[in-house]
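These notes concern the structure reproduced below.
In this view, the complex is presented without one of its protein chains, the others remaining in place.
We just call them A and B in the order they show up, numbering each chain from 1.
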Amino acid sequence: MQVEVKNLTHIYSEGTPYESVALTDVSFEIGEGEFVGIIGHTGSGKSTLIQHLNGLLKPKSGKILVDGVDITGKDVKMSDIRRKIGLVFQYPEYQLFEETVRKDVAFGPLNLGLAQEEAEKRAEEAIRLVGLDYEEIADRSPFELSGGQKRRVAIAGVLAMQPELLILDEPTAGLDPKAHADVLDMIVRIHETSKNSIILVSHNMGDIARLSDKVLVMDRGRLILTGTPSEVFRQAELLESLGLALPPPAQMMRDLRAAGVPVSADILTIEEAEEELYRLLTAAKTDN
Amino acid sequence: MIRDITLGQYYPGNSWIHQLDARVKIIWTFVYIISLFLIQDFWGYLIILATLGLIVGVSKVPPSFMLRGLKPIFLIIVFTFTINMFMTKGTPLIEIGFLTITREGFRNALFMGTRLVLLIIGSSLLTLVTKPINLTDGIEKLLSPGQKIGIPAHELAMMMTIALRFIPTLLEETDKIMKAQMARGADFESGNIMKRAKSLIPLLVPLFISAFRIAQDLAMAMEARCYRGGSHRTRMNGIKLKKKDAVALAFTAIYLFAVILQGQGIYKMLL
Partner (left out) sequence: MRNTKFLIQAAIIAAVYAVLTIVLMPFSYGVMQVRVSEALTVLPFFTPAAIPGLFVGCLVSNMLGPYGLMDMVFGSGATLIAAVCSYCLRKRPLLVPLPPVVANGVIIGSMLYFAYEVPLPLYACMLWVAAGELIACYGLGYPLLRMLQKYKKIFELH
């Protein structure tokens, strides 16, 4: 699926003393099967932006074209949008409510109008997809599970709707490092298996750098920068002025360069950093 | 969506009325409401209107805010007015088809209608000029003599304070939960009453669980700061009655007296 956002503008509480502009003239595209990362300081409009994409908010002006159809139009049915675009909020485990895991995950498909049997089938697929043991967990109450498990169940709840575009708002918030890595691996696995498009909103620059095909940088309601991770993270000064950090390996390289060490400016991941340092150290050795 | 709701009716200001002790304002409101039922004819309304006008004027609250309170019960007012006008028996005034408006009907409609309007405006005035937190304190102080007969004034006031503090937090939670469920296709807006009722379960259950989770955390925090409850607690800002409160109370007493006299027809006799 192709998503085009054109000149999106949104104003909160218009006409009241609390009026505030949340988005100004935001435009970008998401291609078939792309993995897009969105970064930005708190309050930059990331949440507002993604809520427009699945129809929870309507813009003051601008268009959002999903496969050519403008979803901001009046006659668009919400269920049609939500069928295609799924949104996982931060701390999604707080949305769980059903008696069993199976029922909770089936909630989404049922709302889309699927028959009970089909909905449960999808629920099973989704639960397996997030790496949980279906037989063990399907009939348990979601409230008995651990935090990490609950989160997976919540994500499964959205996956069961089989969206072509999956948006995740800080899916690793509040998780310990291992759970964090597990969730990211799960996202990558989902991306590769379903070949859907993914939008990942995150504060973790390392994850964004590693996984994204394209990065969008938001600041105070505007889209400041778009590009590949390399292109975006090269702009260290700009990012700093926006209150954003670089991925740790890139930051380390930057600090080294500032200290006069001739390392490449194109390092984003730990692996690349390791190679670069290895190259540097062995070169120095041979010089001696 | 939920961000747009301003909490409560309080209209910020620093007028003489705003500065009065909450207890005085509560007492005044009680007296005012009672006074509305003491008057028998339109002349009584003069006293009430004049007094209300004076208070609203001093408080500097725009009249439009006062009228806001009438919106929800607009239909009741119209209904009352109409029924009284057309259904009261007596000397006919105007005839429209098979409907008759009698003199008595017209008078009643006007009288009852005015009373209703004054009732709503007057009682909503309380929340317009008093912050919820001060109102809570006022209620606690007024009820505290009741502690002797078992009314837990302090605990109730504490509950009110905590509730007020957490309403914005829970409003946010509700918003988040609603949006999350809507993203999963839940529909809170369409359908008949029964359907809508059912659709609220995915909202209420998580809301509850969140609320009680917050309650647990708060209980621990309060315990950790040695909260033991009880009425022997001291306050950071004590509330004491000031001169203006005495003036206001005296005014209230005079007002009540004047209205009682009016109701008894004293003025008519004097004139």
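Assorted remarks:
Everything that follows uses one rule, which is that contacts are C-beta pairs under 8 Å (C-beta built on N, C-alpha and C of every residue); 3 or more make two chains touch, one makes a residue touch a chain.
Keep in mind that what you see is a predicted model, and the values were worked out from it rather than measured.
When the whole complex is considered, the residue among B:Leu54, B:Leu99, B:Ile201 or B:Leu241 that touches the unshown chain is B:Ile201. In the complete complex, the residue from A:Ser79, A:Gln116 or A:Ser141 that touches the missing chain is A:Ser141.
Interface note: of A:Asp67, A:Glu99 or A:Asp185, the residue touching the hidden chain in the full complex is A:Glu99. For subunit B, the residues in touch with the chain missing from this view are 2, 5, 7-9, 26, 29-30, 33, 37, 68-69, 71-73, 75-76, 79-80, 83-84, 87, 112, 115-116, 119-120, 122-127, 132, 135, 152, 155-156, 158-164, 166-167, 170-171, 174, 193-194, 197-198, 200-201, 204-205, 207-209, 211-212, 214-215, 218-219, 222-223, 227-229. Think of the hidden chain as still there; on subunit A it touches residues 99, 141, 143.
Everything that follows uses one rule, which is that only the chains that are shown with their structure count from here on.
The mean-CA centres of subunit A and subunit B are about 46 angstrom from one another, to the nearest whole unit. Here subunit B touches subunit A in the complex through residues 3-4, 6, 173, 176-177, 179-187, 201-202, 205-206, 209-210, going by the rule given at the top. Subunit A contributes residues 12-13, 16, 18, 51, 54, 56, 78-79, 82, 86-89, 92, 94-97, 107-108, 111-112, 143, 157-158, 161 to its touches with subunit B in the complex.
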